[in-house]
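What you see is the complex with one protein chain gone and the rest in place.
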Amino acid sequence: MKIDLEFTLNGKNVSIETEPGKRLLDLLRKDFKLTGTKEGCSIGECGACTILLDKLAVNSCLILAGQINGSDIITIEGINEADVLHTLQQKFLEHGAVQCGFCTPGMIISAYALLLEKPDPSYEDILNALEGNLCRCTGYKQIISAVQDSAKEMMQD
Amino acid sequence: MKKEFSVVGKPVIRQDGIEKVTGKSKFADDLVFPDMLFGVMIRTDHTHAIVKSVDYSKLDTNKFVIVNADDIPGSKKVGAIVKDQPVFCNEKIVTPGDVVAMLVGEDLNELRKAAKSVKVNCEELPVLSDPLKALDENAMLIHPELGSNKIVHYPLRKGDVDKGFGESEYILEEEYSTPLIEHAYIEPECVTAFIEPNGGIKIIGSIQNPHTTRRVVASVLNYPLAKVRVVQAELGGSFGGKDDTMNILSARAAVAALKTGSPVKIKYGREESILESYKRHPYFMKYKVGFNSDGKIKAMKIDITADGGAYASLSPYVTWRSVVQATGPYEIENVHTDVTAVYTNNPYTGAMRGFGSPQPIFAQESIMDEIAIRLNKTPVEIRKINGFKSGSFTASGHKLRDHDVNLFSVLERASDESDFEAKWNENQNGKSFDLFKRFAEKSIFSSEELLVKDDEFCDENIWKNGIGLALSFRGCSLGAEGIDAAAAYFSLQTDGSAYLLSGLAENGQGLRTTFSIIAAEELGISVNDIYYLEQDTGIIADSGPTVASRSTLMGGGAVKNAAEQVRKRLEIIFREKFNLDEKEEIKFANHVVSDYLGKVKIPFKKLVTLASSKGVGLSSVGWYKGPDVYWEEKTGQGEAYFTYAYGCQVAEIKVNIITGEVYIDKITAVHDAGKIINLLGAEGQVYGGVTQGAGYGLWETVDKVEGKIRDLNFDQYLIPTCKDVGDIKPIFIEGEEKYGPWGAKSLGEPTLELGAAAIANAVRNAVGQRHRNLPINLEELILSRKLSPEDLKRGSAV
Partner (left out) sequence: MIHELKLAKPSSLDEVKRILSSENSKIIAGGTDIVPGFHIESVRFKNISSLIDINSIAELKEIKIIENEIQIGSAATFSSIVNSKIISENLPLLAKAASQIGSKQIRNRATIAGNFINNAPCADSIPPLLVYDAEILLESEKEKRRIPLAEFLVSSYKTKIQPNEILTKIIIPNRYMNFHGLFYKLGRRRGVAISRITFAVLVRLENEIVTDFKFASGAITPIGKRFHEIEKTIIGKRVNEIEVKLTSRNIGEEILNITGVRWSTTYKIPVLQQAVYQSIKKLLSGN
């Protein structure tokens, strides 16, 4: 049995008819073709599927389509204006915080959610925000400094 | 005169960075093709069994296509060295990941349900899970047709160990083991195969080595190589892990595409990935060492058994590196090493970052510290007494010359940077914690004995500091494993922009950027002028695999050669234009070409246009071949690798002596990787490698019961998070080196291989106790052994 859903996706109102038991991750990747959100473990351990749901970072593999009616969803494709990178994206590049790039969208969304909640995060806050995003390439150090540097720059703006 | 670099050695932003931070990069599962079907695997619950029959009676055959061994037109078994791995196991299961057949259909959901309706009837066979019993006379043979469970045995003989031990004042004998390790790339495996309009087959997927995949698919389809085209999608991490597994998945997808006529995608979830993919070898290592009170090691005898699991994969190469490097970077007169890889019913093992070095380094660096402690010397002193200098001979009899032997430099720098000796001496004076001793003595305890006695409760600071180091040398590239050469394609356009592609593949490490830097440096243009092409076997020559930390050295050499060819052609035009003779040095920098003193100059673009108007070819294929090496199989003697990289890591940790928690405060990583091409990328290699090394030292282990894996996802298989490793300090020492682009050597693997050993030595320094079995997890620290549910079955935890 399918249901009708209406919600905001990357700033636009969207509607779709879908199965309530479908994971939000699949809805985004397959129905909306937003493949920036990745699937790494399917059980909420790796954070590659992290998206913003009503301004909070969540694992889209743990949310069912039937749960999201009326909510506001932002994915990696929705955080920057065309051709202009978001500060976090720019800083991730400058600090070498990207290697294979598979964890990167989820990592950036987690950092984005953190800076929404705490524009001037402590080192501890950053670790708390990113502990649910596994990265096997970078060892996290350059990611952490990219987030610190982003916060600094965004505070100045 | 020292060359001044304009791009090389500077921090450079990744070529593929913008796509990656915006989510636009296309990884294998992000690609969708019209009329695409999916393939889902059929497996059994067995570890070792004969397949009697497969019952498809409950399957809707109008909806699903069965693909199995009967559909394979060519080779039914594959393997890099020994062809022992069936694409579909229609006769026998030898490890739980084995796939009997595959169902192909439109809907993944329905396919997964349908796969459960297929019943595989099996006759169980006894399971061989202990590699140390694999060569017993009555051992069950995993592949009876091979006549033995021995995959390979390498001896190395230098001098006379018996004489050496006879001349030694002290003898130490210790045993070490390391666990089965999962690569844990965050992107699970995915591949799609489809038929091309010209009748060839095209594969696109999360593939580490496109040319190897092509070879395997061609042999399975019985196609000429040129009829198979393999394209690499953006790769979500590999660390050596997306080779054999991806080759087999590609072959299955290709067979299915031929049978159905449609594109067929195979996509694994995490559990299936961990279940079927190959892993890093567990090693069981016996080290015996003879030494004198002056600290000089007289003899070393090493016996290593590597668990190859059910298939040979790259075991013969992995263990070969071990035999070359097992004694570490120490000059020892008398060496007797045996390394044997064996078949078992365990998950199979193959290439993983480190490739046969992390295991012996853990053992060899642990025992070096034990020698130091026995002789009242420091770890630095004992290593200086025995370490390689210029002109030293390795265990395989290779005289080290032609390059800076920077072993002492990395050791001294790491030691100075961390104030090693003062800290080590201070911690060494602490006493060992009594409760550990009681638990280390036996493994069976009554309830009464599990209660802590009054004098065993801890009243001191529960955190103890420790510092430890590990030192290594590492043969660069493939060595005597195989032919070592690589290609690159460079094509300058008439406007000064350029295409670049090498036969080695971007696995996330940043090779596109490194290679673009090399080409940009050579021609004095900017990295942004270079457009790196898609990895495609149809465009670029086979350059061997992207392994062995060889890309910068070999691929970089080829790129430099390709850019050099074009540069030389441009130089001729420049000389002609300004009437310069051949001896005049020409400078290419900042988009300007000039004579050495800058008297005459022309913008790079203009020179390119001029050359083009004169019909000069602006494209080239570069080639770089490593110098010859040789190996004497019977004695294990020879110049195994043409050059070596040196590294030293210091771990500063603290141990919670009541719980066994270990926290890494800092790791100082000093590496001589030759010339650093991209500083940002090089530092990234260190941070990442050190963190993987920490996981190896403290948490990671794929636990299995009767060959069956228990840790199938990231809730059980624990890799480090951002909270788990403190500071990491990368330091580079750039030794002179005649090979590679401007002397660039290897870095990726050296960064990973030292961590566990340094941590183990730091734990020893903190608590006075030697842990010989990785990982040094909570139970290992407190009880000096591992615990698993198996213990109750064995009755050891009554």
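We just call them A and B in the order they show up, numbering each chain from 1.
The rule is short, and it goes like this: a contact is a pair of C-beta atoms (placed from the backbone, for glycine too) under 8 Å apart; a residue touches a chain by one contact, two chains touch by 3 or more.
This one's a predicted model, so the numbers in the text were calculated from it and none came from an experiment.
*Asks:* Taking the full complex into account, find the residue in B:324, B:385, B:722 or B:747 that is in contact with the omitted chain.
*Replies:* If we include the chain that is not displayed, B:722 is the one touching it.
*Asks:* In the full complex, which of B:81, B:572, B:731 or B:778 touches the chain missing from this view?
*Replies:* Selected residue, touching the omitted chain: B:778.
*Asks:* For the chain that's not shown, point to the residue among B:329, B:397, B:557 or B:660 touching it.
*Replies:* For the chain that is not drawn, the touching residue is B:660.
*Asks:* Touching the hidden chain in the full complex, which residues of subunit A are there? Just list them.
*Replies:* 1, 3, 19-23, 26, 42-45, 47, 50, 53, 56-59, 61-64, 66-67, 69, 110, 113-114, 127-133
*Asks:* In the complete complex, which positions of subunit B touch the hidden chain?
*Replies:* 108-109, 112, 271, 435, 439, 443, 445, 447, 450-452, 454, 457-458, 462, 658-661, 663, 699, 715, 718, 720-724, 777-779, 782-783, 787-792, 797-798
FYI, only the chains that are shown with their structure count from here on.
*Asks:* Taking each chain's centre as the mean of its CA atoms, how far is subunit A from subunit B in angstrom?
*Replies:* Result: the chain centres lie 30 Å from each other.
*Asks:* Which residues of subunit A touch subunit B in the complex?
*Replies:* 29, 34-43, 45-46, 48, 75-77, 80, 85, 88-90, 92-96, 98-105, 108, 126-127, 130-144
*Asks:* In their complex, what parts of subunit B are in touch with subunit A?
*Replies:* For subunit B paired with subunit A, touching residues are 11, 13-14, 16-27, 29-30, 183-188, 234-239, 269-270, 507-510, 680-681, 683-684, 686-692, 713-715, 719-723, 725, 728.
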